[in-house]
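Note that one protein chain is taken out, while the other chains of the complex remain in position.
Showing subunit A:
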Amino acid sequence: MVCSVSICAGEIFELKAELNSDKKEKKKEAVKKVIASMTVGKDVSALFPDVVNCMQTDNLELKKLVYLYLMNYAKSQPDMAIMAVNTFVKDCEDANPLIRALAVRTMGCIRVDKITEYLCEPLRKCLKDEDPYVRKTAAVCVAKLHDINAQLVEDQGFLDTLKDLISDSNPMVVANAVAALSEIAESHPNSNLLDLNPQSINKLLTALNECTEWGQIFILDCLANYTPRDDRESQSICERVTPRLSHANSAVVLSAVKVLMKFMEMLPKDLDYYSTLLKKLAPPLVTLLSAEPELQYVALRNINLIVQKRPEILKHEMKVFFVKYNDPIYVKLEKLDIMIRLASQANIAQVLAELKEYATEVDVDFVRKAVRAIGRCAIKVEQSAERCVSTLLDLIQTKVNYVVQEAIVVIKDIFRKYPNKYESVIATLCENLDSLDEPEARAAMIWIVGEYAERIDNADELLESFLEGFHDESTQVQLQLLTAIVKLFLKKPTETQELVQQVLSLATQDSDNPDLRDRGYIYWRLLSTDPVAAKEVVLAEKPLISEETDLIEPTLLEELICHIGTLASVYHKPPSAFVEGSRGVMHKRLPARTGNVKPEPLSLSPQLGGDIGGSPAMGAGFGAAPAVMPASLNAPVGGGLGDLFDLGGVGMPMGAYIPPKIVWLPAMKAKGLEISGTFARRAGVIQMELILTNKAMSVMTDFAIQFNRNSFGLAPAGPLQVLTPLGPNQTIEVSLPLSTVGPVMKMDPLNNLQVAVKNNIDVFYFSCQYPISMLFVEDGKMERQVFLATWKDIPNDNESQFQIKDCHLNSDAASSKLQGSNIFTIAKRTVEGQDMLYMSIKLSNGIWVLAELRVQAGNSNYTISLKCRAPEVSQCVFQCYEAVLKN
């Protein structure tokens, strides 16, 4: 036992003498003693010069010990650490690869700026060493050096050497190079370091078969950052990754699951392979539950995400999540959560039987959660509600205090879900009134009494009994009690006048809680001015609750799926919420389903502005941005086009016609505010046409709107004109003129628009896609000569070709239809029965798009070639053509 970390001078002196001894054995023993002191936390830095003197040795063990000492103390003695440089440099050229690697590995761990300069030359040599053991160590050393001095690494060209190592013949070198590059890329999210392309992906997939289990994880994690070009590439990667699901190491399995879950997103659902893949995922996930408990925990947290994203994978595997008596509590609680997620009409009987057993266990937390789970089952599976209620009543009969309280809390929710169905049990609940000592249970019981006051004969007595200790109750209970008594009064005004007076004065005069006071005043005024209105407000029909309240928000879920196996997936939080300095880092997203469309190369064009990765411009106007920003607010990782936000299918509404309004923000995600809308261009003005619906109970006011930076600088040209407050169940139509002079940031897809809407309740975020035709300006007709010159001038690489299928218009009809959307036909010629239409379009930001549309008589398939200096817009423009021509 070491009680102090100080070391006496005598001891130091003695060690000094031994370190300087001539005898090798004595020297080594002395260094060992020094290391032993270091290990127990004594400060032996005073011996620095003496220990470093022992570095020049041919004894490997002694060398390792000195190196270890150096790693520990170099930082505190930077000047003296220089003394060691020579030996390091020499060791990097030793005949024994073990020593070379040891030297380069240790040097990288000495985080002293002065030393790093000397490290460059040896490192350069070691990166090209003939021995793979040295090369793999050097690869990691580049990441270490980068962490100390990033600029140096870039200037010295180490990053390129590191990239070359991805093609190394040795799998271990490849794996470490991938790991090092990923690590570096993580701190430089916008660098194009991991320049993944089909060739490099192929190399990685080959190395995957040959490297160690850890190397496989590095490679799989790296693959997960790649976005395949199309569904075929996606499938071929999946095919080569699936064998990893049979690996004995759980971490390899989880990383493989991550890649598959992500790439699966791109596969068409009707593909046979898609369903094969789904089936392949279940058994390995189940087997993860036989791993060590900590790994089981990670697996369960991830399964929780997977079940939310793709419930079909594990829907038949309910039983494997049944709790084992010797599971650690954290495993038990997670299993319970997943059981509820998987509960369905088919398996509810078994689930309930299990939950009932759990509710009689001894572990309090577990029992509580089990009782709650029974309530959640009732809400989730309607057919089981009755059985759940009777199970809960049985549990209440046990009179175990915390069981009763939990049961009452969940029964309240069941009443909310199935009104007028199970009120017969109220009497039983009332019997247990006295035993409730937890605020949540008391509040729930008071709510029940108030809500059903007309059926409870002695409701006034019951509520009065709570009133005695009003000021000792928690806020939750006080608020509930206030509302319940007002409800009671509105239902039985004659006998409860005194009671309501009492509670109102308690709430407004004797309380210093503003929430309570305000609610009290509101009730008071309502009751005194307009009892009818009071009735409408207080006794209004409540919206039904659903069991989906605990689901993870979809954009977050997508992001977490991209982080399977990591801490983020365990915490169910995006990395930006718990990793310092990652706020500006891009959020990962699942790739979009591409179908068979060729996606555009995603190079940035100067016309579109290039400040990807900047902090979101939005949110500032509304005060502090929420800690967890929806993924959509940040610049997305490159990917295909498509509809990530589930706004009703892939097809984007386009053209001069006004696309039908679709729901952009469902009420469930915005505390009752539902927003649907569309875009239109009317008389040269871009309009965002919105329908706001209030599905909540309270009045909404103070609406405001903001856009995130977007590809074409769209911004509201004025405030959102919602002048009157929006009452419950009210709907209002607003149209918002837009300008194109706002800040620019390239979005993916290009026509993605991220919107924040504020009201008196909160700020809500959603994103939508506008038809790019909205931006086609009226003066987009190019001169013929200019058209010809421009067409020639734009490099052929910028040309993209598309097919429009099943279009039955002749060329003239098409031309006039397109003109309606500011797509102007400049010339037309006919060659061998094929009409060629030449057209021009000008975007609001001055970008010209030139088009050649070929229409063959009797062929319903058009071919269109688009040329533009900013080729990334071609895809959107093409989609416009398609939408306009077909509508």
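By our rule, a contact is a pair of C-beta atoms (placed from the backbone, for glycine too) under 8 Å apart; a residue touches a chain by one contact, two chains touch by 3 or more; residues count from 1.
Going forward, contacts and distances are computed from a predicted model.
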Point to revise | Complex member absent from the view - protein name from UniProt, among "Trafficking protein particle complex subunit", "histidine--tRNA ligase", "PIGH acetylglucosaminyltransferase" or "Adaptor related protein complex 1 subunit mu 3" | key: "Adaptor related protein complex 1 subunit mu 3"
Exercise for review: With the full complex in mind, choose from A:54, A:201 or A:323 the residue touching the hidden chain.
Suggested key: A:323
Practice item. Touching the absent chain in the whole complex: find that residue among A:450, A:565, A:659 or A:713. Key: A:565
Study note, to complete from the structure: Of the candidates A:188, A:247, A:387 or A:517, the residue in contact with the absent chain is A:247
Revision key, fill the gap. Out of A:167, A:202 or A:360, the sole contact with the unshown chain comes from A:360
Practice item. Just name the one of A:11, A:43, A:147 or A:423 that touches the chain not displayed here. Key: A:147
Practice item. Determine and list the subunit A residues touching the chain excluded from the picture. Key: 32, 35-36, 39, 41, 58-61, 64-65, 68, 71-72, 96-99, 101, 105, 108-109, 111, 131-133, 136-137, 140-141, 143-144, 147, 170-173, 176, 179-180, 182-183, 186, 209-214, 217-218, 221, 240, 242-244, 246-251, 254-255, 283-284, 286-287, 290, 292-295, 297-299, 319-320, 322-326, 328-330, 350, 353, 357, 360-365, 563, 565-570, 575, 578-580, 582
